[in-house]
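All protein chains of the complex are present and in place, except for one that has been dropped.
The block that comes next holds chain A.
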Amino acid sequence: MAATVVNGCDGTSEMISPNKPQDCNGKQGKLLNGKVNKYENGFVKSTHLSNGDTKWSSGGVPKMDWSAYDTFPGSFEKCTLLTAALTHVGLYILMFLGFVNQLLFKPKVATEKNREGYATLYDPFETFFSRYLYRRVRHCFNRPICSTPGAELTLKERASDDRNWSFRFTGEERRCINLGSYNYLGFAEGAGGATHAGVRAAVRRYGLALCSARAELGSTPLHQELERTTAAFLGVEAALVVGMGFGTNTLGLPGLLGAGCLALSDANNHASLILGLRLARATVRVFRHNDVRHLEQLARAAVAEGKWRKIVIVVEGVYSMEGSIVPLAAMVALKKRLNLQLYLDEAHSVGALGARGRGVTQHAGVAPADVDVLMGTFTKSFGAAGGYIAGSAKLINWIRAHGHAHTYAHSMSPPVAQQILSAMRLLDTPAGQQRVRQLKENTHYFREQLREMGVVTLGHRDSPVVPLLVYTFSKMAATVERLTAHGIATVGVGFPATPLNKARIRFCLSASHTREQLEQCVRAVRGVVAELGLAYSRARPHKRSLPA
């Protein structure tokens, strides 16, 4: 690996825009003005020196000119001061009531027996929170279902006789339209599902589990085929699969990073990424959600420190709580300019984005090979379980040898592997492509309708995750209750998954929703919005600046 010496501006000349000549010293700046703007659709030609050593002599590396990229971080309307204040006040009142309640009544919870003199097991605030705040909305979470989580689902109704301290089943069932499950492409199917014949055969052939790790006796031809197919699907050399998506991150990242490595991590990254980085013992710096400028600032500072072995940007494709899509083209350009590495978690985007369902790389027009590590899960779009890491053959070998999953975690269940394989193959048939298109159509329709209602939604137009901000805990619960009464199952998300005052309702669209179902949902949501006063948006519908 010979070190290449680049004279700062020359090496990356194509990326300098005419309106920022001050980034370089004058002479070179002028010289360059002539040959700027070689962008095609925000896609930057690779001009950097891949993986070699880079030395920037005086003159330095110019900053990115972001005007050439789509850096739209997703729609994030700020709430009014009044709303914020009321949300906080509401929360404090709840807390105060909880506090009084705690003083007066004995909570109806199990306590620890025979452990006198031991340190208390739980953090007092956590306990307080779960008893007096979370409990009030407990009926909105963990709701049991007794059917396929498809376009519709069957809720098992629960009731509580003691203000949500405990629940009992009423014995009733309620059929609801499902806007809560991550069933983007509609592969959660009951009897007669498109993938079932294959899955049955796999169960008969291989059983339900191999009871061994991949490196020991847990590999089958099915796993190998799945890995090959996944790699081909994503357009990279190789892939490896793990039986759990969460585990793919927590067991894979430690193989890639170590002490002395820096991870630049998005503020809204999933728990599995955060845990993986912690287990890897990498230093983590957090940049503001989807903010490439902040990322650039951190990255430049880190490069200048000159002490990191690797600097890896860790981002997700679609953020499940924000509904926003990563500005991937911009990140790839940045990573190339500064010679960084990119780890992309496509849990919610693979299958759901891109003209042919290849995920956010296709959506952003980035070559898959430009992302160093592609990770994703099969739980969502493919209606299965587990996750993959894909990339160059060299990378996959490395992760097999140094990641933890291949050596220690039991291999993926054969029927699950077969489900993914069948779904992936189906996706390239006309019927499968129709699913991808349908999802997009449904997403656009639903987002459009919500926007017209004047509610605050987050994220990008193409993202199938549609969060609707309601701010307070109580409105979240009220909305979920009312929507259920209208036969719509959806989820509310609040603290700790979001900031305390940013509770939201999250709708997940699916290709299996029919227009009639969505119309019914829209009607119901409109009613609830009017009843509860959720139309917080101050932007007039037609003035919203969402990129088409």
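One rule holds for everything that comes next: a residue touches a chain if its C-beta (ideal position, glycine included) is under 8 Å from a C-beta of that chain, and two chains touch if they have at least 3 such contacts; residues count from 1.
Here, contacts and distances are computed from a predicted model.
Colleague: The chain dropped from view, which UniProt name applies: "D-2-hydroxyglutarate dehydrogenase, mitochondrial", "Serine palmitoyltransferase 1", "Ubiquinone biosynthesis hydrox" or "ubiquitinyl hydrolase 1"?
Modeller: "Serine palmitoyltransferase 1"
Colleague: Could you tell which one of A:Gly247, A:Pro368 or A:Gly432 touches the chain left off the display?
Modeller: A:Gly247
Colleague: Of the residues A:Lys63, A:His289 or A:Lys502, I need the one that contacts the missing chain.
Modeller: Here the residue in touch with the unshown chain is A:Lys63.
Colleague: Per the definition of touch given earlier, which of A:Tyr69, A:Tyr132, A:Phe382 or A:Phe446 contacts the omitted chain?
Modeller: Final answer for the missing-chain contact: A:Phe382.
Colleague: Just name the one of A:Arg136, A:Arg356 or A:Arg400 that touches the chain not displayed here.
Modeller: Of the candidates A:Arg136, A:Arg356 or A:Arg400, A:Arg400 is in touch with the missing chain.
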